[in-house]
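Excluded from the complex is one protein chain; the other protein chains are retained at their positions.
Chain nomenclature is as follows: A and B, assigned in order of appearance, with residue numbering initiated at 1 for each chain independently.
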Amino acid sequence: MATGTGADEFTFERSGSKLNWDDHYKPVLKYVFLAIFLSWILLPVYYTGVNSLKGPGQIFKTALGIPFLTFQPLPTGDLLPILLGQAPLVPPGSGGSFTGLSAWRTMWEAFPFVEYLLATTIVSVGTAGLATVAAVFSAYAFARLDFPAKTPLFILSVMGFTFPIVLLAIPIFVLMQQLSLLNTYLGMILAFTAFTLPYNIWLLRGFFEDLPANLEESARVDGCTQIGAFFRVILPLSRPAIASVFLLAFLLAWHNYLMAFILGSDPLHTTLAPAILQLRGTFFVKNLHYIMAGTFLSMFVPILMYMYLQTHLVEGLSSGGGVKG
Amino acid sequence: MSAIDQIGRRREGLGGIVDSVLEEYGSVQGLLFLLPTLVLLTGIVFYPMVQNGLLLSLRDYTLNPAAPDPFVGLENYEYWFFGAGQALFLFSIKVTILYELLVVPFDLVVALGAALLMNERFRLPGLGVETRAFWRGLMLAGYASPAIAAGLTWGIMQQAAEYGIVYQFLTIFFDIPASGGIVSNTPWAFWGVVIAKVWRDFGFMYIVFLAGVQSIPSALYEISKVDGANPIQRFRYITLPHLRTVIVTVVMIRTVFTVGKLAIPLATTQGGPVNYTRVLGLVIYDVGFGEWALGRAAALGMMFAVSIIPLILLWVKTETEDY
Partner (left out) sequence: MVDAKLKELRKTFNNGSVVAVDSIDLHIDEGEFIVLVGPSGCGKSTTLRCIAGLETPNDGKIEFGGHDVTDLPPKDRAVSMVFQNYALYPSMTVYENMEFGLKMRGADRETIDERVRWAADIMEIGDLLDRYPNQLSGGQQQRVALGRAIVREPAIFLLDEPLSNLDAKLRSVMRTEIQELQRKLDVATVFVTHDQEEAMSMGDRIAVMNAGRIEQADPPEVIYHEPNSLFVADFIGSPEINFFESTFDGTDTVDTGAFDFDVPEGIATELNDGLDGSDVVVGIRPEDISLAPLGEGVIDTEIQVLEPMGDTQILYFDIGDSRIRAVVPSAQPIGEGDKVGLAVNWENVHFFRPDGPKVTKWRKATDERVETDQEIRADRTAGNQ
């Protein structure tokens, strides 16, 4: 390696080994690490998905195996009816067999999963809608408008962000009881919205602050009022951030266990999270594959949404997520 | 009328009236925008917190509307501090603190590793296409999953049965008692919960770190190569310093966030074995909605709230410093 001490001798020699990190090890190792990471991450998803297609006996035998490959087909050798769930369910412990989608079918029949899914969707969409609207207006107000007590109001609005929901569980439960809003979609939506608002406002405010001020200014020169500028200029530009907020609020409602459990106990108002836990409680070993199916369902929908929207999410979260600086 | 003259004119008709009203009460605009939020938060958070939280903790309240709920003063608090609930109270505090101390650093390391990894290019030789975006999305599979589902699945996988693959795997390296598996034995249960929690939650830090790492200009790495830095030195002198503020922010958020969560311990081990994984949030849940001793649970909740207020204030102060 060259010494550069002012002398005229430079020796140009390789100082390290010929196989270096950047050119040789990294290109291979990065795929290795990727494979390891992804295996760990996808393990539960794969596990529940795969096992939801087997009879409980089969799960006992080969928990990781892909259904097609890990057991014997029925004597009739007719795979298609089994796949479509038309073959009979084999009683547990009898050696098991491939049940195809029958676990899924039965799950819908034996448990009111349709209602669970419906409830979850209604509450999630409702929450996302209400939260997004409220957050957009509030965040814009904090970012761009001036009014008395702005700072304290902001702190008030946003500090709920970090507040453990469990501390609000009882107060809200009692409140909803008093307002007769237990077991109603409205009650659940209001509660979830209140929880997700702080974070949403915080994100959106950060985003709005990052937008150049001269956007609105040039709109006003063109004749808009401040509000007009808001609707015509800012909102269209904010679509990725607003979409992120919508997604986040949706997911909070979809994921939530505690408040969903407390506020919605009849089948029509039970969301997926409490539903799955109930499954575990009463039916464990016998109906493992139902648990698998339900769990998989609750994971799969959000994963799909995330995969689809994940580029926007990075944009949205990082612009307001306190990453600046 | 020329275009110049048009500027500054109000719109005609209804639009014009709205405009003038809004111009008049300009500062009120902001408050109007805030109205839905303020109503919602006051109604659902602040008022109940005081009315049903604070005041409730001073009563002996159960679910039965017919039963009397007499005002009992500080009896509920005494229960936790000095009475029968003391053992659980103190133990649970320890559990919660330990939980925080394990989960946050693990979260950090995993998220940082994932972000660094996903900053690389993954151009598959066969396809000749950049696959990175796809893998990045998959990394969020845990974050997309409900905590209950995560806890439940990991709990099942950790059982000492043939289908408990995590148990089967770890038994090779560690001596885990066969009766109860990971989930029902100490200290394994604790680690089981931690694994599930990190799996579920690291996505948050990961997204933030990924954005941070991507914003490092490649010229910095190049000049450091010319300067003679090896990969480890590059990480230490370029990557890490760049992420420093972000790491601090995110660790603070995570710490404050994790404190009250109960879904994963509930789903994985149900707080067991005995109370080994019973974090404070879970205690409140059990007492409030298991035993329906809502007054007592509220009291515990109040104490919990008071103790984390410093944390929250600290966070709020650093985040709103620009004001």
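FYI, contacts are C-beta pairs under 8 Å (C-beta built on N, C-alpha and C of every residue); 3 or more make two chains touch, one makes a residue touch a chain.
This one's a predicted model, so the numbers in the text were calculated from it and none came from an experiment.
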Chains in view touching the one left out: A, B
Sole residue of B:Ala84, B:Ile172 or B:Val226 that reaches the chain not shown, by the stated touch rule: B:Val226
Contact set of chain B toward the excluded chain (per top definition): 128, 217, 219-220, 222-229, 233, 237-238, 241-242, 244
Contact set of chain A toward the excluded chain (per top definition): 1-2, 4-6, 8, 10-16, 20
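The rule is simple: only the chains that are shown with their structure count from here on.
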Separation of mean Cα positions, chain B and chain A [Å, integer]: 13
Residues of chain B that touch chain A when the two form their complex: 6-9, 19, 22-23, 26-31, 33-34, 36-38, 40-41, 43-45, 47-49, 51-53, 56, 61, 113-114, 117, 120, 122, 133-150, 152-154, 156-157, 161-165, 199, 207-208, 210-212, 230-231, 245-246, 249, 253, 256-257, 259-263, 266-267, 281, 284-285, 288-289, 294, 297-298, 301-302, 304-305, 308, 311-312, 315-316, 319-320, 323
Residues of chain A touching chain B in the complex: 16, 21-22, 26, 30-31, 33-34, 37-38, 40-45, 47-48, 51, 59-61, 63-64, 133-135, 137-138, 140-141, 145-148, 150-151, 153-160, 162-175, 190-191, 193-194, 197, 201-202, 221-223, 225-228, 251, 254-258, 261-262, 272-274, 276-277, 280, 288, 291, 295, 298-299, 302-303, 305-307, 310-311, 313-314, 317-318, 321-323, 325
